[in-house]
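Here the complex is missing a single protein chain, while all its other protein chains stay put.
Labels for the chains are A and B, by order of writing; each one numbers its residues from 1.
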Amino acid sequence: MRALLLRLEPIIWLLFGAGILVGTLLLPGYLLTVALGAPLHLLPDGALSFERAHMLGSSLVGRVVLLALIALPLWKGAHHTRALAVDTLGHHSDGLVGSLLYAVAAIGSVLGIVAILSI
Amino acid sequence: MASDGGESKLRTFVVTRFDPDKDQVPKTQSYQVPCRPDWKVLDALNFIKDEIDPTLSHRWSCRMAVCGSCGMNVDGEPKLTCKTSLADYGDTVEIAPLANFPIIRDLVIEMDGFMEKFKAVKPWIIAAKEKAAEEGTYEQSPEQLAAFKQFSMCINCMLCYAACPVVSKEPDFLGPAAIALGHRYNMDSRDEGASERNAVFRGDGTVFHCSYANECSEVCPKNVDPAAAVNQAKLNAVIDWATSFVVKRSR
Partner (left out) sequence: MARPADPHAMQPSRPGRTRTAPPQVPDDFWTRPRMRTYLLFDATGIVYLLVGLVALRVAWALRDGKAAWDALLASFAHPAYLAFHGLALVCALFVGVRFFRLFPKAQPAHIGPAKPPPRPVLHAMLYAAWIGITLVLLAILGGVWPK
């Protein structure tokens, strides 16, 4: 499994790099509104009503941003969690742990694509 | 010994000892040393060897931070002992061999593993054809030099290896100094061996093991900034990998 991960490292690193850069750029705006603003009723009425959210989410830009918010944190998260696992558990379990984490990121990304295409 | 000029201060040095002929595991031994105010850690170690315990083994040479011989862990932090002032430390100072290296004896570590990683990155100019002397010298602009000069300043002191969390856990990892040196050659305008080195950078010792802790650059006594080199090398390695699908290589 480590040999497979070694061959895939360039792609994994690119996805991680996009994840940490673009993901971090997008997260505060999303968290302040969808995750915290709306549930705490801090937003103007109707800002994230289903009708408006669906209108935003079904636009091309909206779908891309939503997919970015799903996939990019997953790849950054998987890569850094793997690094933490090596730092704490050592390298012997890295093949298995890394593969599991990237599988979660990959499956999540695919499900994200399915979701945004069917909004 | 310490009586001319300056008040001597008695400090306790807790030094790692290991004799492969006698010891199963390293242990520590304490020494009381009258230290002059301007002393470096190395002065205290040399005092111990000269005046107290001649069996203590430690590496040193230039005593001016250019040879890279005297690297040790001082109070848990990798330092060049010739450059580390005792004035910055308390009454008790712990001195251990460089972390993450097998220990040959006392404060002397096994360097061969480092030399192997060093050689693996092919740290020399690789050119398809050597320029004949009659054709003149290689020209390099200041801008071309600036692309790699910083990374050529490494003195191979290995403090970065002692600081790196990945070196501590991933035995195959090439490590900061080796990657920085390989990157130095990749960025040298006279070199044509980037694809060969990038193949090494993507091999078992892969640069991608680096998790950008930046510890190597924090401890580097020569401001080489190996963390910058390693992470630049990642991008170059990815570009090299991507273009390898498009461009067939002749070598």
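Methods note: a contact is a pair of C-beta atoms (placed from the backbone, for glycine too) under 8 Å apart; a residue touches a chain by one contact, two chains touch by 3 or more.
From a predicted model like this one, the values you see are computed outputs, not experimental measurements.
Enquirer: Touching the absent chain in the whole complex: find that residue among B:V33, B:A99, B:V121 or B:V200.
Expert: Within the whole complex, the residue contacting the unshown chain is B:A99.
Enquirer: Write the list of subunit A residues that the hidden chain touches.
Expert: The list for subunit A reads 19-21, 23-40, 43-48, 50-54, 56-58, 66-67, 69-74, 76-84, 87, 90-91, 101, 104-105, 108, 111-112, 115-116, 118-119.
Enquirer: By the contact criterion defined above, which parts of subunit B meet the unshown chain? Give residue numbers in ascending order.
Expert: 14, 16, 18, 20, 23, 25-26, 28, 73, 76-77, 94, 96-97, 99-105, 109-110, 112-116, 146-148, 161, 165, 167-171, 175, 187, 211-215, 218, 225, 227-228, 231-232, 234-236, 239
Just so it is clear, only the chains that are shown with their structure count from here on.
Enquirer: Return the distance between the CA-based centres of subunit A and subunit B, expressed in whole Å.
Expert: Result: the chain centres lie 37 Å from each other.
Enquirer: Under the definition above, what is the set of subunit A residues touching subunit B in their complex?
Expert: Going by the criterion above, the answer is residues 6, 9-10, 12-14, 80, 83, 86-87, 90-91.
Enquirer: Which stretch or stretches of subunit B touch subunit A in the complex?
Expert: 165-166, 169-171, 202-204, 206, 208, 211, 234, 237-238, 241-242
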